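Taken from a larger complex, these chains appear in their original positions, while the remainder are omitted.
Think of it as A, B, C and D in the order they're written, each chain with its own count starting at 1.
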Amino acid sequence: MTDEQHFQHGLKMLQTMLGEAEAERIREGWRNMWPDLERLILEFVAGRIWTRSVVDLKTRSLSTIAALTALGRTNALDLNVRMAVGNGATKEEIFETMLHMAPYAGFPAVWDAMMIATRVLNEPRK
Amino acid sequence: MTDEQHFQHGLKMLQTMLGEAEAERIREGWRNMWPDLERLILEFVAGRIWTRSVVDLKTRSLSTIAALTALGRTNALDLNVRMAVGNGATKEEIFETMLHMAPYAGFPAVWDAMMIATRVLNEPRK
Amino acid sequence: MTDEQHFQHGLKMLQTMLGEAEAERIREGWRNMWPDLERLILEFVAGRIWTRSVVDLKTRSLSTIAALTALGRTNALDLNVRMAVGNGATKEEIFETMLHMAPYAGFPAVWDAMMIATRVLNEPRK
Amino acid sequence: MTDEQHFQHGLKMLQTMLGEAEAERIREGWRNMWPDLERLILEFVAGRIWTRSVVDLKTRSLSTIAALTALGRTNALDLNVRMAVGNGATKEEIFETMLHMAPYAGFPAVWDAMMIATRVLNEPRK
């Protein structure tokens, strides 16, 4: 496949998981910082990784949230909580996955992550 | 519930996920280092966390593997690959979850984790 | 012991280290995010870990601050600076412990941690 | 050499990389938190490490930015983006070094770092 095809797959994937308006908002943030950041995230992360099979989207979302909780990456956690909802995860599943990290990455990491999830999930529905 | 009840739940949980012989082997390692390490892992990690509902055992295993890949924790990765198999995850799902970490924790973390998974999954079946 | 007993020990421990008003404020934050987070922190972290013997509370506080400085966990650092004061650590001991982390976790981690400690310790006394 | 000589070398080094006004502003921040933090950063980090030969200042700046991107250290990233500019790195080289971290530390780390670099580099020129 060509880069452009991966880009289009990634774009569609992002729109499906986030909705078109939110996908555009998040892309704009990347693009304004560094256009190649947007391009490589769309082509590679969304287009090559999230489009893979074997593990379904909801399980991928929860695994990603687990890892980002452990790593403490703020911006990506915010985004992946939104994506998890788009992939069918409930609020309970998101918080339970974060809590599951307590014995693996420590309670402070869970605390930081839940603050982000709380803020995102309490936003007024659009 | 009492600590002893949590301990028994945790022990049963560990035996179900690992088999009795492997569960005993791993417990012995913890016990020989520091008895309270075994006790708290059995009571809290196995007995209080892994026994929770909302997220099923296989999804918990894959989320744990994702986080341990990101954190680079050697001993726990070895154990959790075994537990994931016991929880019904295929070799493909385990490696796919690790590969999914490439854009989140970097390829070096994936490489280190896959070396451990390869070693564990290539052991002769007991 | 039962979970409820651990919870009560943890609650008393938290109140002793933070004062009753601050303990309630911090618990409320956890509870509003996810009730089980509050429960497990009270029962396990405060009730099972901080109540252990062999190492005294002030030394536990300084060790925790050292580790959180290295890990860069914001919310927990704020809390543990308050707890350290409650456990008898002076401002000098807290900053000295953070400075001791410079050759182990790097100066950037020390800088980030000292900003949090400075903010907490400059709050008007209640 | 004496500590005072290292301090003076470090001070001169910091002023060269940041300009005198910015160097004073940043030193004041360290001094106000903990005077020994300022002293050890000037003597050791600026005076003993940055004054070493073999690797030139611009390459040191880009390597530091790469590592701080991976570690996610906020305050030090802000400072090192400024220092990198003073050491002759272009905006393109700074962002390219951050992007190079995507396969090593993950895209979330790159995203967080680029937000800081964007803010710093968009400040009105003084």
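Note that a residue touches a chain if its C-beta (ideal position, glycine included) is under 8 Å from a C-beta of that chain, and two chains touch if they have at least 3 such contacts.
Quick caveat, the model's predicted, so the values are computed rather than measured.
Undergrad: Note that 4 identical chains are shown, then give how many the whole complex contains.
TA: This structure file describes a complex of 6 copies of one sequence.
Here is the rule we go by: only the chains that are shown with their structure count from here on.
Undergrad: Can you give me the shortest step count from subunit A to subunit C, moving only between touching chains?
TA: 1
Undergrad: From the options A-C, B-C or A-B, choose the one that repeats interface C-D, i.e. more than half of its residue-numbered contact pairs are shared.
TA: A-C
Undergrad: Measuring centre to centre with CA averages, how many angstrom lie between subunit A and subunit B?
TA: Centre separation, subunit A to subunit B: 24 Å.
Undergrad: Whole-Å distance, subunit A centre to subunit D centre, using C-alpha means?
TA: From the centre of subunit A to the centre of subunit D is 30 Å.
Undergrad: How many angstrom lie between the centres of subunit B and subunit D, each centre taken as the mean Cα position?
TA: 40
Undergrad: Residues of subunit A that contact two or more other chains, please.
TA: Residues 41, 45, 68, 71-73, 76, 99, 102.
Undergrad: In the complex of these two chains, what residues of subunit B are touching subunit A?
TA: For subunit B paired with subunit A, touching residues are 41, 44-45, 49, 52, 54-55, 59-60, 62-71, 73, 76, 92-93, 96-97, 99-105.
Undergrad: Given the complex with subunit D, which residues does subunit A contribute to the contact?
TA: 30, 32-34, 36-37, 40-41, 45, 68, 71-77
Undergrad: Using the touch rule from the top, collect the residues of subunit D that touch subunit A in their complex.
TA: By the definition above, subunit D touches subunit A via 72, 95, 98-99, 102, 106-112, 114-115, 117-118.
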